[in-house]
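The complex is shown incomplete by one protein chain, all other protein chains being positioned as in the whole.
Letters are used for the chains, namely A and B, taken in the order the chains are written, and counting of residues starts over at 1 for each.
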Amino acid sequence: MEGNLFTAVLFATVVAGTPLILTALGLLVSERAGVLNLGAEGMMAVGAVAAFAATHHSGSPWLGVLAGLVAGAAMALVFGFLAITLQANQVASGLALAIFGVGLAAFIGKPYESLALPAVPPIRLPFIADIPLLGEALYNQQALVYGSWALFWAVLWFLYRSRAGLVLRAVGESPAAAHAIGHPVLRIRYLAVAFGGAMAGVGGAFLSVFYTPMWVEGMVAGRGWIALALVVFATWRPLRVMLGAYLFGGVMVSQLFVQGAGLQIDFPSQLLSSLPYLATIVVLVAISRNPATIRLNSPLSLGKPYRPDA
Amino acid sequence: MTTSSPPPAPRLALRGIRKVYPGVVANDGIDLTVAPGEIHAVLGENGAGKSTLMKIIYGVTRPSAGDIHWEGQPVTVRDPAHARELGIGMVFQHFSLFETLTVAENVALALPGRTDLRELSRRIEEVSTRYGLPVDPRRTVHALSVGERQRVEIVRCLLQQPRLLIMDEPTSVLTPQAVEKLFETLRRLAAEGCSILYISHKLDEIRALCHSATVLRGGRVSGHCRPAEETPASMARMMIGKDLPHCEHGPAQGGGEVRLRLAGLSHASDDPYGVDLRDLHLDVRAGEIVGIAGVSGNGQQELLRAISGEERLAEKHPVQICGTEAGRLSAGARRRLGLCFVPEERLGRGAVPALPLVDNGLLTAARSQGLVRAGFLARGKARAFAERCIATFDVRGGGADAAAQSLSGGNLQKFIMGREILQAPKLLVAAQPTWGVDVGAAAFIRQAIIDLRNRGCAVLVISEELDELFEICDRIAVIAQGRLSPPRDIGEASIEEIGLWMSGLWPGAESNAPAAAEAAHA
Partner (left out) sequence: MLRLEPRPQASRLMTWLSPLLAAVLTLVAGGMLFALLGKDPAEGLRLFLVAPLKDLYGLSELLLKATPLMLCATGLAIGFRANIWNIGAEGQFMLGAVGATGVALWAGESESALVLPGMLLGGALAGAAWAAIPAWLKTRFNANEILVSLMLVYVAQLLVSWLVFGPWKDPQGFNFPQTVMFADAALLPVLVDGTRLHLGLLFALAALVAAYVFMYRSHAGFRMRVAGEAPDAARYAGFSASRTIWTGLLCGGAAAGVAGMAEVAGPMGQLTDKLSLGYGFAAIIVAFVGRLHPLGIFLASLLMALLYIGGEQVQQYMNLPNSIALVFQGLLLFFLLGADVFIRYRLRFGSGAASA
């Protein structure tokens, strides 16, 4: 394989994996606090359309990212109100968010469908981008790519080195015990959910402002659901989320490179396009087949509503 | 009235505390006074309102009316953090510990602000040695025994230098020897000036430990007394308004055919926090009640699941029901052999909370009582069966259409017992048959079990309450760390001996260094 092709594949993989990392790390924090938010697809979609609109009207992609962040967090708070305060079924509420979010994004995005945004130039890190093979792929990327790496370190530190993260993990394991020793369980869960939504919104913003600078209905194409599967696959650990996201990114871009490498393949393009979805199923099966793995690693109270005593 | 020690203001004074929940008044006009250095019991049967009162004192919930005075000043306890600031510590009946974290991390979570874990570990070791409560700060909680976990809870409280320590039913998870050790610790604390509120329904313990007692009945105070000056009978009368009911035990029938045989039952738990069963042997015959005693967390859950069929074994011969090798049979198949089972959890396992009693009758009795025809539900017959359970077992609370969750613990347990017993099983297995049940219903249930045995059924009872087992069983064995002791005739066994066995030290047990060390620490 040519050096150029390798670099190009690595580059595209990193880019494709970035929205997954952003969204999945946000979901990880939310799930570590015990709240399962299935509405990731909806939050990403709303974040994407909000970011596109904001960038289009203001000319600043960073305002777009901010808009995406706020939109995602707002959607997550609606879900949070249902699931945390009203104690509605978390699965149903998350599904409602997913359906509503995708629909709302389609509705809001209609007028923007034929528009394009100017491409944002990548940020080249001097010196390290000169490393052969890897440099151009890893260090000549969009700012949000570097941001996703920073987010990884931040989440890692937060969960395992900070007191707030310890409290969050305790809430995820047993909200009743955490309440009994005096921690504000509901507030912590709200914050975690809002963070998850904000990150999903940023992930969506990355798609519509940096990745393919345009808006099309359905452009999130299941990435929100894949991010959910990714958190399970990573057994709720940040490093595995990163690795899994890049694995998926690689699968997603594989179809481009099959053609680019000039390989004569006789099977239909749809098969290649379906690879990320099939891969998701495969990794889910792989991680779930030993029930002890999930039981040992998943936050004990995940998905269960917490009823504070009246 | 309680007598107070020298300092003038009582440490804690409650006046007219009232707490109303939808459909029930849990506390109604409670007065309570605790002096500094006093060990004060709050006595009452299940459902009398003790837990609610403690939740109010600790700030988990607020009273509907009434006031609280702390060291002479009126206070409103906003939440547990506030209670801790005031100097109130609570050791819960169901521990609020986090299994995946270490002891030190668990303690750190209860303390305000950031804590240096190494400094904290040092303090933990200091406190635990001082009060005779050995814990290792570095161990993860899920690896600890129940007794050790309770020590972590206590140490966690003590590190905040409480002036009032609330202990909620602390001895239900301890062997008799461990109870003695705990009492030494509590007496030491009281001597140093800490007041103790001791919640319990165990009359002997209260008489041995407490200076004074407030008795609750039906949410109200039914009396104050000095336990040392009372007899168990007089305290029982204050607690339930009449004499403690006794069961007609009758002689053991014995000698019937073997209905349950455990033949070298060994099973590794697939739950990483569970207990492995190791080489269990036991026979339960028709016409006898065999009891298995043991502190919770020693394999009871795993044993019950292996017998009931909720957990299938690798081989079929280790569990034999009515002569048939049943290890690989499903729960339904084992029922068809004549097994009936009353589980420990009523709501969510023994009964479906949201469904009415009519449907809950169908849960296990559908096949055996002919309530299903050609795959369809025979509604009329199902209702008749449910009504028969309700009538025969004196189930109160709304009739056959009442949802299971609307019944009190005692009534629901009577219904579940009734459902299983009315199926005329050949073998009945009951786990914690009177846990959380009021005294009247408990007596009823125990008598029902004895009557069933008199009709020729084989009964296995697994319980943590030694008193109960001594009251109804013909033979008794002990489960400890997944191993089963040889059974003993009840007439030849004593509570002290059984208590010792609960630490794994029965004659013939392989000398197991961890078990002996555990016993020394228990």
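Things worth noting here:
Quick note on the criterion: a contact is a pair of C-beta atoms (placed from the backbone, for glycine too) under 8 Å apart; a residue touches a chain by one contact, two chains touch by 3 or more.
Just so we're clear, the structure is a prediction, and the values are computed from it rather than from any experiment.
From the options B:P343, B:G410, B:P425 or B:G482, the residue with contact to the unseen chain in the full assembly is B:P343.
Considering B:G23, B:G380 or B:P507, the position touching the chain not shown turns out to be B:G23 (whole complex).
Contact with the undisplayed chain is limited, among A:M43, A:V102 or A:L207, to A:V102.
Among B:V34, B:L109, B:A351 or B:A386, only B:A351 touches the chain that is left out of the view. On the side of chain A, the interface with the absent chain consists of residues 38, 78, 82, 86-89, 91-93, 95-96, 99-104, 106-107, 110, 217, 221-222, 225, 228-229, 232, 268, 270-271, 273-274, 277-278, 280-281, 284-285, 288-289, 291, 294, 307, 310, using the contact rule stated above. For chain B, the list of residues touching the undisplayed chain reads 20, 22-23, 61-65, 76, 308-310, 330-335, 341, 343, 345, 348-355, 359, 362-364, 366, 372, 375-377, 402-403, 405-406.
Quick note on the criterion: only the chains that are shown with their structure count from here on.
Chain contact summary for the complex, chain B toward chain A: residues 21, 55, 60-61, 79-81, 84, 90, 92, 95-101, 105, 108-110, 114-115, 270-272. Against chain B, in their complex, chain A makes its touches with residues 163, 166-167, 169-170, 173-174, 176-183, 291-292, 295-296, 300, 309-310.
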